[in-house]
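This report refers to the structure that appears directly beneath it.
The complex is shown incomplete by one protein chain, all other protein chains being positioned as in the whole.
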């Protein structure tokens, strides 16, 4: 507990208090997923049983987690791969595109700056679900309907706004002296951005990354109409394949949902440290 | 550090990319014959040269592996049909897409707007597509033998302006399911009229504490419940040329439903009860009466085989026999002759007894073909429904305004729980009028 030394006069009692409150908060956020998890290890009949119990009554159906990968309803390993590829690529594309724009608009004043920021936020205001037909026609035109590239472009374009605005606000918070010092040292704008600013705005980048990744990960409406081959469809669409006309295999829907949370949590686990990194970086003058 | 992460993820992308590419040649060719095939790993030899024709096929999910009576599920069932067909007709390649009912029309309409409408489509009402001249005629996509093998009533039901477009795929009839144990406990007989049903449902509610009658007026299938009751009063929702919702007969029927609600013999919140979860209540023995259809028999067999239940004709105002029949259809959006010919080959193959009968049995529906009906006449499960079929009335699916009427019935009927029936009927009629 080395950090206790750094921290303000946190007494032992106060730390324990925080742990208790933290536990309660964690529980509140986890409960719905606990329900989801318990559903995923029940039988289909038990999920809709009027005499339901909290825990599986007819034994824990762990095989739901193995069976779901090889149902004829949807090729889940492929759906998983598609989702990962689309989300990762879309996130990288967003960073690549949004970062220079965010930096430049935060640092420099130029004609068209506000117009640009307005254009960017406009894309966020459009709900992709009502644009699906247009998107489908467009992707047919580009001859990339039913490909990963189509969904990478769409996800990147519709998540650009948050990343740009978020990083803009972080770049804007970096003291200008930092840039000036770098430029006096003869650094170009790119160098100033990557070597000097970037380390200072990690929290903003991390937030933008998570936001973009998660939206791409869970995108449904456009994928549904643009990805027609079962193997190309992302998990969000694959889930619906277990929904029948008069009966639904909820155990699989829940199990797939649980599994699809995991990669995001892993991503988060690895980049969350960067949020803390911002603490020290921010205090460096 | 960051650089390394990026490189490794790029490598990972490359690897998966290669994996997907290698499977690309298979994708869409439908699954292999064995249902244990790994996803995507089907084994079609592809188009074998010549004048090959590629068809697209869009169908909804009726059941999945876990919910179908034979453990196959709609997708695997179609994949087998397609694979067997392609084995016999190497020149015709069919790309199958299966979506849930919820998403089917969204996907279809997007495809139509993108000029990618499927060559083979399985769905509900098609009159709107006929109005836009999008469909191939039935005679272009089947041989005369196949066409004349459909039962006449089903063929008639597919005709718009005297021309047939859809091919009746499967049918169902609604019947009154009752829980024998609860009826015995309540000491009531199987009802034939509305009054008897109300009395019986009241007795079940009072003596057993369970809802007497399950009335699902939520958006899932309110149109079916509404239609059964309307038919019971001699009403209905119109015909090919006219949608009639706001009629005295329908008002009588809606008022009768209200009577059931007000008497407290239904489950709570009937206006917002969805059919599927409610039905699972009946299957679990928690309800006196419900209207259900053949797949429900399969569901009971799978989920609660010990349930003692019976099947009777729907209760009507005067006890006469009438029921709601529903037929889903196959249709084709093909424009050019080569594709129509390919579709014709497929339809003739599919509707042959060897292919068609196992398909219908697996999905627990009623057959629409004459020879199919003969082949399945010995099926004990389907018997009560086959007997009801002659008295079945269908939705006016051939009316172009039906789709909007159907939508209005789904989203507005439930309001009778709180509003006067007359107002609700008027609202639905207005929606129908706006669409015609």
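Labels for the chains are A and B, by order of writing; each one numbers its residues from 1.
Here is the rule we use: a residue touches a chain if its C-beta (ideal position, glycine included) is under 8 Å from a C-beta of that chain, and two chains touch if they have at least 3 such contacts.
In this section, contacts and distances are computed from a predicted model.
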What protein name does the UniProt record of the undisplayed chain give, "NADH-quinone oxidoreductase subunit N", "Diguanylate cyclase", "DNA-binding protein" or "Sugar ABC transporter permease"?
"Sugar ABC transporter permease"
Displayed chains that the missing one touches are A, B
Touching the absent chain in the whole complex: find that residue among A:41, A:76, A:92 or A:120.
A:120
Residue in contact with the excluded chain [from B:277, B:310 or B:390]:
B:277
Chain not shown, touching residues in chain A:
1, 3-4, 6-8, 10, 15, 18-19, 21-23, 25-27, 29-30, 32-33, 35-36, 38-39, 47-50, 52-54, 93, 96-98, 100-101, 103-117, 119-127, 129-135, 137-138, 141, 153-154, 156-158, 160-162, 164-166, 168-170, 172-173, 176, 179-180, 183-184, 203-204, 206-207, 210-211, 214, 217-218, 220, 236, 239, 250, 253-254, 257, 260-261, 264-265, 268-269, 272, 275-276, 278-279, 282-283
Over the whole complex, note the residues of chain B touching the chain we left out.
105-106, 109-110, 112-113, 128-129, 131-132, 134, 217-219, 222, 268-269, 271-274, 277, 281, 286, 400, 403-404, 407-408, 410-415, 417, 431, 433-435
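What we mean here is this: only the chains that are shown with their structure count from here on.
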Partner chain A, residues of chain B touching it in the complex:
6, 9, 13, 16-17, 19-20, 23, 27-28, 31, 35-40, 60-67, 72-76, 79, 97-103, 106-107, 109-111, 113-116, 275-277, 279-281, 284, 286, 295-296, 299, 303-304
Touching residues on chain A, where the partner in the complex is chain B:
44-45, 48-51, 69-78, 81-82, 84-85, 88-89, 92, 132-133, 136-137, 140, 145, 224-225, 228-232, 240-249, 251-252
